[in-house]
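Only one protein chain is missing; all other protein chains are in place.
Showing subunit A:
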Amino acid sequence: MATAVPPPSKRQRTDAANKAREQQDVEEIPADAGSLRLQFFDETTGLPIGQGPVIVPVADANPKNLELLLNTLQGHDSTEFIPYRFTLPVTDKKNAEPVITAFPTNIWNALIRPGLISTEEVQSISAAPQAVFRVQAVSRCASTIPGHGEAILAIQFSPKSSSRMVSGSGDNTARIWDCDTGTAVHTLRGHTSWVLAVSWSPDDERIATGSMDNTVRIWDPKTGKQIGSPMTGHRKWATSLAWEPYHVQKLGEPRLASASKDATVRIWSTNQQKIEMVLSGHKSCVSCVKWGGVGLIYTGSHDKTIKVWSARDGILLHSLNSHAHWINHLALSTDFVIRTAYHDHTGKVPDSEEAKVAKANERFLKAATIQGKVVERLVSASDDFTMYLWEPANGTKPIARMLGHQKQVNHVTFSPDSLSIASSSFDNHTKLWNARDGKFINTLRGHVAPVYQCAFSPDSRLLVTGSKDTTLKVWDMRTHKLSVDLPGHMDEVYAVDWSPDGQKVGSGGKDKAVRVWRH
């Protein structure tokens, strides 16, 4: 007697029923629905695309067709088609204010039939170019790696691949992990107090760690040995580290900037472990330092100012004084390309040094060029519940002030395509902002405790947030809804990072275990 196939499980049955219901719900768009007049705008610049509006039949107006249309309008070759995300302003029924919504698949049912938009008017559609590759949302915990003896305070993935990650901990060590197998590779011993900041150099050759014991150390990620001697000079602990961007480095002589509680920023030559410059001018703890790709260093401090320094000679260029309280964090529109230098989503690394620099430079220019100008934008998060968007090269006036958070804003990031900004705050919410003009887009609600950090996926389609409530949450940037909830940590999540190739998310916190999440 043959074994009978077991009956479908309840899950399978409900799935099938749901699918059947969904298929029933698909409604035809009537043939006489008319046509829409669409005017496309480029989201990066805000300028119109093409000459005047385009007429599209309502039946054919779905994002896929619009993508095709827009690519043809711009004369792209079929091999280099770019995916786009379309949004349009729709008047809200309640307060009669336009709300930016994603372009629906069935515009007839979603917007025209309810009377939200009309076919009589020209619709202005803003098109945001998307990454050609797609990152899948992380959904499970691939490995929980114990090893650290104390809370994990900082985490960063290698710019080269998602298989290596470094974490700094309260047990005075930093560790390098192999994320494919979930094992420890090297333990970086030497610090005599907590490791507060870790940073992988853009060429994947060195790791810098900053610690509570006032020193900064450089390590070789391949051998796990310390390079040279500890870099002493700070009088208080190091809070933040920034490597010199690869395309502006003198070949083989990378420099490192470290911010400290002692109100100074020191620029180190990492080969000799010597101080090259001391940027002093802040009056209080420097909370964040960023090294921009156009020869500027940005520092934010607890003395309420952001200072912009020349990276060449350490001269103070601007002081941006709009905030009313501590600056907690800074983010650059070019952060992602500076961090990854010549490592892109294809995983191909140029052979020669010159080709590497050329590629890094090309990637930087591509990311930073808006309307033919190289523009590096800066956003600052502060304890005064607000954020400011700056263009430091153009003077000390902010572009926009971003209001809306109800508690201190702790962390802020630019999306890798530098089209949106995510800010996480102690008021349990993450908010999204338009990076061009600082307009509010949406609030991501879901955490029940302060959100400490957030990280974009490299294709900017997803965002992961880590919170005091012990969970990570992955958010979809198109619908602005929760995509995946990732419980698993036993205690507060202090650090979270998305690998530059998009495969994995690493997180660590008070429960002393590093967790790696993947699809």
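The working rule: a residue touches a chain if its C-beta (ideal position, glycine included) is under 8 Å from a C-beta of that chain, and two chains touch if they have at least 3 such contacts; residues count from 1.
By our rule, contacts and distances are computed from a predicted model.
Undergrad: Name the omitted chain as UniProt records it, choosing among "Dynactin subunit 4", "Ribosome biogenesis protein NSA2 homolog", "RBR-type E3 ubiquitin transferase" or "RING-type domain-containing protein".
TA: So, among "Dynactin subunit 4", "Ribosome biogenesis protein NSA2 homolog", "RBR-type E3 ubiquitin transferase" or "RING-type domain-containing protein", the name matching the hidden chain's UniProt entry is "Ribosome biogenesis protein NSA2 homolog".
Undergrad: Looking at the whole complex, which of A:F40, A:F157, A:W177 or A:W194 touches the chain that is not displayed?
TA: Only one of A:F40, A:F157, A:W177 or A:W194 touches the chain omitted from view, namely A:W194.
Undergrad: Which of A:P89, A:G295 or A:G488 touches the chain that is not shown?
TA: A:G488
Undergrad: Can you name the residues of subunit A that touch the chain not displayed here?
TA: Interface with the chain not displayed, on the subunit A side: 150-151, 153-154, 169-171, 192-194, 196-197, 212-214, 236-237, 239-240, 261, 285, 287, 302, 328-329, 410-411, 447-449, 452, 467-471, 485, 487-492, 494-495, 510.
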